[in-house]
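Every protein chain except one is present and positioned as in the full complex.
Our next item is subunit A:
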Amino acid sequence: MVVIDFIINSILTQASITIALIAFAGLLLQRKPFGEVMSGSFKTMLGFLVLSAGSSIIVGSLLYFGDIFSEGFGMEGIVPSIEAINGQAMNDLGLANQIALTFLAIFIFNIILARFTRWKYIFLTGQAILWMATMTTVFGSAAGLSGIGLILVGGLVGGVFAVAMPAIAQPIVKKITGTDDIALGHFCTIGYMFAAGISKVVGKNSDSTENIKFPKGLGFLSDTYLSVAMVMVPLYVITSIFAGGEFGSELSGDVNYIVYAFLQAVQFVVGVYVLLSGVRLLLAEIVPAFRGIALKVVPDAKPALDCPVLFPYAPNAVTAGFITTTIGTVIAMFVLPWFGLAMILPGMLTNFFAGGTAGIFMNAVGGKRGVLIGGIAHGFFITLLPALLVPHLNSLGFVNTTATDVDTVTAGLLFEWFIQPIMNLFA
């Protein structure tokens, strides 16, 4: 009994160990050599711990930012970052095990749905599935689900998204790529379809973006972390100036309050860097195994790939979509607080990848004019949805942050608006 108690209470409560054990079981099932099983399990554990370390750095920086923003502007300033949501959910909310198991459940439901329905899509973007698992677990547990029920419902919702999102995007993806063999697996698809809808209405007979000559001036985007820093540093520094020296010095101690704000902004970037390195390590062993199994079980599957798969088809549309989406997010940042919603600061990573891919969608159906107007609407849309989540996320204990990637946000809202009321009926 003592041994079982020790295993249950002291070992299995440690998320890093249980996640490593899940990887261990998965690798054993694939009949990998013992050396690979051990190294793979260890790397997975290491990945989780690196992710946690990144999350702590981000939370520290966001706590500081939340304080100076409230002092400077008298309202909440929310940084959209799905990475931060994932990190906090895994560490501070203690949902790591549930997220890891839901992640596997989404894979399994994806395979089942692809095998037995007309939607033959296998979602190959592992990181996006991790974000989806995070949202269904956070909002599922808030709705009152727990244990196996939480994992199964989250897995089913995530699995449906994993086949439905590529399916609804496919008519336009087919138009862009000229083939039905490859699909798009990126959980920003509802935003792409919204943007494409607007673009189609406004962009009739408009010329393609690929005939525009763009000046080269966005070199700072050549590096993920540099592009995040380009936004976070001015945001932190300007906010600290508004908060004032007296308040700033209370937080910065002996360091000058503006220099401290600058360093905290850089800390945020460091946190994202560390967290994403952890995610890569964590997924490196699990994702290839899943892909192999999925494509074996569903031989006629259409692989749903990450968004860069579309970039070579219309590189100008990527730039144009990024710029117009960013304009939309800046407009939404100022407009949404008028309606009692939180101020959502522009997230450069989402603006680049989601904005760029939306650009290709919009160009395909509405040309230049479509990308201009549709892009601004898209920026507004992908800021509005995360803003709707803020009150709920705050009440759950998340620090100054909200989710990005509108499909995962939609999954969260689905739990909040539909599954939670149903659960309450039976409670």
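Annotations
Rule of thumb we're sticking to: a contact is a pair of C-beta atoms (placed from the backbone, for glycine too) under 8 Å apart; a residue touches a chain by one contact, two chains touch by 3 or more; residues count from 1.
As a working rule, contacts and distances are computed from a predicted model.
You can't see one chain of this complex, but its UniProt record names it "Tetratricopeptide repeat-containing protein", from the set "Tetratricopeptide repeat-containing protein", "Bifunctional protein PyrR", "Sugar ABC transporter permease" or "Nitrogen fixation protein NifU".
Touching the chain that is not shown, out of A:Ile111, A:Leu305 or A:Ile419: A:Leu305 (per the contact rule at the top). The hidden chain makes contact, of the residues A:Leu295, A:Ile331, A:Leu388 or A:Met423, with A:Leu295.
Mapped onto subunit A, the footprint of the missing chain covers residues 124, 177, 179, 181-182, 214, 216-219, 221-223, 288, 291-292, 295-296, 299, 303, 305-306, 308-309, 311-313, 315, 318-319, 356.
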